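The following block contains the structure, expressed as structure tokens.
In this view, the complex is presented without one of its protein chains, the others remaining in place.
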Amino acid sequence: MIEFTENEKLKRKFYKIIFEADTPAGKLFDVVLIWSILLSVVLVVVESVHEYNEKYQVLFTAGEWFFTIMFTLEYMLRIYVIRRKTVYIFSFFGVVDLLAILPTYISLLFPGTQYLMVIRILRLMRVFRVFKLSNYLAEANILRKALLASSRKILVFLSSIAVLVVVIGAIMYVIEGPKYGFKDIPTSIYWAVVTLTTVGYGDISPQTGVGQFFASVVMVLGYAIIAVPTGIMTVELSALHRKKNTTTTRVCPECMHEGHDDDARYCKYCGHKFIKD
Amino acid sequence: MIEFTENEKLKRKFYKIIFEADTPAGKLFDVVLIWSILLSVVLVVVESVHEYNEKYQVLFTAGEWFFTIMFTLEYMLRIYVIRRKTVYIFSFFGVVDLLAILPTYISLLFPGTQYLMVIRILRLMRVFRVFKLSNYLAEANILRKALLASSRKILVFLSSIAVLVVVIGAIMYVIEGPKYGFKDIPTSIYWAVVTLTTVGYGDISPQTGVGQFFASVVMVLGYAIIAVPTGIMTVELSALHRKKNTTTTRVCPECMHEGHDDDARYCKYCGHKFIKD
Amino acid sequence: MIEFTENEKLKRKFYKIIFEADTPAGKLFDVVLIWSILLSVVLVVVESVHEYNEKYQVLFTAGEWFFTIMFTLEYMLRIYVIRRKTVYIFSFFGVVDLLAILPTYISLLFPGTQYLMVIRILRLMRVFRVFKLSNYLAEANILRKALLASSRKILVFLSSIAVLVVVIGAIMYVIEGPKYGFKDIPTSIYWAVVTLTTVGYGDISPQTGVGQFFASVVMVLGYAIIAVPTGIMTVELSALHRKKNTTTTRVCPECMHEGHDDDARYCKYCGHKFIKD
Partner (left out) sequence: MIEFTENEKLKRKFYKIIFEADTPAGKLFDVVLIWSILLSVVLVVVESVHEYNEKYQVLFTAGEWFFTIMFTLEYMLRIYVIRRKTVYIFSFFGVVDLLAILPTYISLLFPGTQYLMVIRILRLMRVFRVFKLSNYLAEANILRKALLASSRKILVFLSSIAVLVVVIGAIMYVIEGPKYGFKDIPTSIYWAVVTLTTVGYGDISPQTGVGQFFASVVMVLGYAIIAVPTGIMTVELSALHRKKNTTTTRVCPECMHEGHDDDARYCKYCGHKFIKD
């Protein structure tokens, strides 16, 4: 019985170190973690460069496996010390933590996939917690809220774009044909996306007069509808901005509710009559 | 006489199945329709890929004709069972339903046009009705309204763009000339559209110093005027958003002031206590 | 004396036909003018296409001169019949009318400049007046006002861009150098404009690692500052929109001034006390 409690105590201690950042040990752990993540990502990025790869391949492979095993141990430890294990495993950071170690193991079967381990850069988002960058978290939150609030409009917008590029792609395929680079409809759809989003690689571009005319129409269309997501986002951000600015003003001296309009003469929560200052 | 009524009854039954989606049969019909549309579009897209086309051409042609004949029968049935036939035929979905079957027939005369049948992907917009995605319909409606409300401004804007690209195209043709890819004014206008919309394929690009300077001016111009449609759209969306948010709220039964917040318990103008419903 | 009055009368009659569009003759004149402009522009555009130019050169030259002489006569007539001649000559349409005829004459000295006559397409803006498209004029007016109201901000913005591209261009020239297409600083500045405006032709693009890194920074910068003109324009349009929407409401029954705020209890122009309805 005593041993079990000891175990529980240890678990709790580790939990504080690994998941929280309020104790010195917890802070140290997070700082070491952040540097390990950064280092392992830089390692993978540099490894992909041919000239370095040739010279230091052994070093890269060693470093890769060192960090992967370290992160694997950390992942297992996280699962071990946390109480609600499935909640963590299927949480955003739980999935990212798993994705951060998988690629190296998979690369044993499919060489090349180890580069996907850069996905562990997403773990850096923990940095916000460690350094108490709460102001930035608040800003990030506003952006996230605006995105969420407009997610439905954006989904409708993206579906329309998806239908549009299929139709545009097929029409362009009929107009230009495989002779001018539009070798099949999927490629033409790819061209339509490249054009409508105003990216314009130019790897495929219309050569015939009719094709160039149709492409011009598509471009102007893309130029005009880029206004839609911008408008959506602006309105949502503006609404959130106004809300923040208008609900932090007057406080009722009677019921302490805040957020009264400037021209209110009675508290809208308790009916207390405001005395003009 | 009885036979005629029977016929009417049958028509009504079919109408409910084909045009509505409230009965199980109607729902089933819509689901089958949606999958048929998706399948036939995928078929056409895959058919256009050279390697598959060579191997399975018979299969593709068969599938194509199968779906086209099915959709033709459906189209005829729709006309048959609906009372106000011309209204349907010239409605948006009526035209789309017709355009969805025409290309296969036309391809007998002009091979290659069968690819245009991907236009039947537009029929998928019925999906909103079937799955009662009314929330999304509302959002789509807001976007549609904002576009309509600003259609005049957008038309004025697009006309200005049209005049602008003709003038820019001609000036660039005089500056660069056929020697550097600007082989005639229509091509130069195409280049002007590609540049002004910031697409920038690079299939045609200025080579002379004067041309590059003029192109730079055009680009900065394009960069500045992209603000116009965005501004228009944002203002319209914002107006619709504000309308929705402010005109649907509460009126005080005592002093008739309106515009109270949803969580207000007292009128902010006269202090009257609201009774919860 | 009588002859002079006759002359004056004639001038006035012509003035009504040429400058106004309220009489049938004036309307007819404008319609003929619009078609002539369109036809002559199409003529020039088609002339520039090599294959047509070879076959029908005589026809093109004849048509060109026919329209130019016609427009010259019209221009002289306009000056003759109008009273305040210098005002017309230096007005927007006066300058456009002159620019519309000059290129053909200049082409006698410098062949090729006749293509610049497409500038006469700007004369089409008269179309708004002829067809009483006053609604569109109003919308165009709003856009023009918003552009004017924000012209100072836009000028400051464009100056900053101008300084920025010179600095970016020079830095990139030092980084990449003539070996990789950045053959001198003007060309590098051109590349900076192409990149910062997100046009991205790709005719010149960084090849070295340092260059690609620096270019990435420039691109993200361009991506971020495109927000500036859009923000400016949106705010101006929004202000105009709100003004239009808010100044057309309450009218004081005493002094007939309009544009009172909804919560005003006294007329802000004459002090009349409003009676609550």
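For clarity, chains are labelled A, B and C in written order, and residue numbers in each chain start from 1.
Convention: contacts are C-beta pairs under 8 Å (C-beta built on N, C-alpha and C of every residue); 3 or more make two chains touch, one makes a residue touch a chain.
Please read these numbers as outputs of a predicted model, since none were measured by experiment.
Shown chains touched by the hidden one, complex as a whole: A, B, C. Among B:Gly63, B:Pro186, B:Gly202 or B:Gly222, the one in contact with the hidden chain is B:Gly202. Residues 41, 44-45, 48-50, 112-113, 115-116, 118-119, 121-122, 124-125, 135-136, 139-140, 142-143, 146-147, 154, 157-158, 161, 165, 186-187, 189-190, 193-194, 196-203, 226, 229-230, 232-234, 236-238, 241, 245 of chain A touch the missing chain (whole complex, contact as defined above).
By the touch rule set out above, chain B reaches the unshown chain at residues 198-202, 230, 234.
Residues touching the missing chain, restricted to chain C, are 152-153, 155-157, 163, 166-167, 169-171, 173-174, 177-178, 183-186, 188-189, 195, 198-202, 205, 209, 212-213, 215-216, 219-220, 222-224, 226-228, 230-232, 234-235, 238-239, 260-261, 263-271, 273 (touch as defined at the top).
Here, only the chains that are shown with their structure count from here on.
Viewed as a network of touching protein chains, the structure reduces to a complete graph with every chain in contact with every other. Because chain A and chain B share one sequence, their contact can be compared position by position; here under half of the interface residue numbers appear on both sides.
Comparing the CA-atom centres of all chains against that of chain A, the greatest distance is found for C.
Chain A and chain C, compared by their mean Cα positions, are separated by 42 Å. Contacts with at least two other chains are made by residues 198-202, 230, 234, 263 of chain A.
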